[in-house]
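Complex shown without one protein chain; remaining protein chains in place.
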Amino acid sequence: MTFRIGPRTNQIIAYSILLLMTLITVVVLFFIIGYVFKNGIGQLSLEFLTDKTRDMGKEGGILPSILGTFFVTIFAIIIATPLGVGSAVYLVEYTKGGLIHRIISFGADCLAGVPSIIFGLFGFIFFVIKLNLGWSIISGGLTLAVMIIPTIIRTTEEAIKAVPHSFREISYSLGGGKLDTILKVVLPTSLPGILTGVILGIGRAVGETAAVIFTAGSSLGIPTSAFSSTRTLAVHFYILAREGISMPKAYATATVLIIIILLVNFIAYRLMHRFMAKYY
Amino acid sequence: MKDKIAEKLLLFIAFSAILSLLLITFFIFQQGIPLIFKVGLSNFFSTHWAPTRGNFGILSMIIGSLMVTAGALVVGIPFGLACAIFLAEFSSPPIQKTLKPIIELLAGIPSVVYGFIGIVILVPFIREHFGGPGFSVLAASIILGIMILPTIVSISYDALLAVPNTYREGSYAVGATKWQTVVMLLLPAARSGIVAGIILGMGRAIGETMAVIMIAGNALKIPHSMLDSVRTLTSTLALELGYATGDHRAALFACGSFLFLIIILLNIIAIKITGRK
Partner (left out) sequence: MIKVSIKNLNLFYNKVQALKNISLDIEKNEILGVIGPANSGKSSLLRAINRLSENDYARLSGTIILDDTDIFTIPINDLRRRVGLIFATPVVLPGSIHKNMSYGPKLHRRFKGSELDEIIFNALSAANLWKEVKDRLKDSASTLSGGQQQRLCIARTLAMDPEVIMMDEPCSGLDPISTAKIEATMFELKEKYTFILVTNNTKQAARVANKTAFFLAGELIEIDKTEKIFTNPADSRTDGYIRGKFG
């Protein structure tokens, strides 16, 4: 008698394996977050967030890094948002397929796949050295801006595409020009989607290390101008952990970093959902 | 009039991405390529890296990068595909709605956090249970595998969803089970999207830097086993850029040029496969 597994049994086995692997993936995620939180939450305090960093990070808090992260990220967003949103508007509203469309989306797709260390190399040679901006908030911000442009382009593109065509027709039939229509109908309607892109960009910028460490530097002082070198949270955490300066401080910094990332993703997710529920 | 100006301005802005890409290409190549010509290909592709003494061989790093990337794919592909198939074909909409953002969240976690988890958990675990220093190809492969999961999942998932429902219905109509439908019909139909996802995942793995530096050990030799320490192209860049000058810095950019070329190639292949617009 030959033993043969029937298609039903096969299906059950396959299902169980898929379920198991998916669960493992989810567990890994929760484990990473949980593990960091478990060791880090206890170290968090208002003092930690508002105190200067002392003794290379063995003592004190992370105020300089919080400020550094904030400024570098804001800088990046201010540069990248108009460029990203503008590109997406052009792609959707002004090109109808064609060569220009292909060139622009190819650029965005390729740029999205460039690893952060390459951005780091580029930012270092171009902004820090050639433009002589030094290790600074500006150099870091510009480098991150280039890095997050594709994120903003892609999300905005989807959001703008989701605006019903009829809205544009109404605007035109009421005598609105193309620019009126874009500014008063298309962009306001797609705003939640655009914000999602911007927020995801913030998330990428905050978590980035390789691209900022060679452009913003790693100075622990409180930044005083756009030309100050600064050490972002992610970089600070990297240095704490890799050089084994202080494990408790490393966990605490990682906890702050993850809380920011969770918050960013949560907000982006909620915004996107509200938007999609309306127009898809 | 207003419209014409706006269009010109937007066209200009729209070139920002491709322009950035060109700038990046230009500066990295301009800094790196001359050195390759100066020292010759045989020096550049040798295994001897001592840039302060005129040896610019990046072969052992290339092999290192390939090893951890291959390892990452071994971990990432099965788990990534499993998640994608489970999400797209075996879960109800509410489960999809919860699981998808959770898996996407994996992509949001910073590389340094992965590296850290590697240091505090994976490396000691490997050292105790398998021997060796712990900082190893194996550790890097596992962590990178997790890191590229979201890329593989989300692109494969989209590819599966893009298969028209009539295929599924046709298959169920002739009595196939869900799993048979997946294996015989959906995976082949979604093949190109899945391959593109894997290629992009590969690009991420080759390009990942911080996590790898933290857990791969970075020893400058060709690893002989999964438990050996390994140095990748990216680690070399990040470890040495801070202090390198002269030819040494140029060598790092040469190394970066090589890495960049590979990544762009992978991107182009993935874009061609998915045939985006």
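So that you can tell them apart, the chains are marked A and B in the order they are listed, and the count of residues begins at 1 in each.
Please note the rule applied: contacts are C-beta pairs under 8 Å (C-beta built on N, C-alpha and C of every residue); 3 or more make two chains touch, one makes a residue touch a chain.
As the structure is a computational prediction, the values presented were derived from the model and not from experiment.
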- request: Going by the touch rule at the top, give the shown chains the omitted chain contacts.
  value: A
Message: Looking at the full complex, which residue from A:Gln11, A:Ser87, A:Ser136 or A:Thr189 touches the chain that isn't shown here?
response: A:Thr189
Statement: Per the whole complex, from A:Leu49, A:Ile170 or A:Ile222 the residue touching the absent chain is A:Ile170
Message: For review purposes, identify every residue of subunit A that touches the missing chain, sorted by number.
response: 96, 164, 166-177, 180, 184-185, 188-189
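Keep this in mind: only the chains that are shown with their structure count from here on.
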Message: So the centre of each chain is just the mean of its C-alpha atoms; given that, what is the distance between subunit A and subunit B in Å?
response: 17
Task: Give every residue of subunit B touching subunit A within the complex, in rising order.
output: 2-3, 6-7, 9-11, 13-21, 23-24, 27-28, 31, 78-79, 82-83, 85-87, 90, 99, 101-106, 108-117, 119-121, 146, 149, 176-180, 182, 200, 203-204, 206-210, 213-214, 234, 237-238, 241-242, 252-253, 256, 259-260, 263-264, 266-268, 270-271, 276-277
Statement: In the complex, subunit A touches subunit B at residues 7-8, 10-11, 14-15, 17-19, 21-22, 24-26, 28-29, 32-33, 35-36, 82-84, 86-87, 89-91, 94, 97, 100-111, 113-122, 124-126, 130, 146, 149-150, 153, 177-179, 182, 203, 206-210, 213-214, 234, 237-238, 241-242, 250, 254, 257-258, 261-262, 264-265, 269
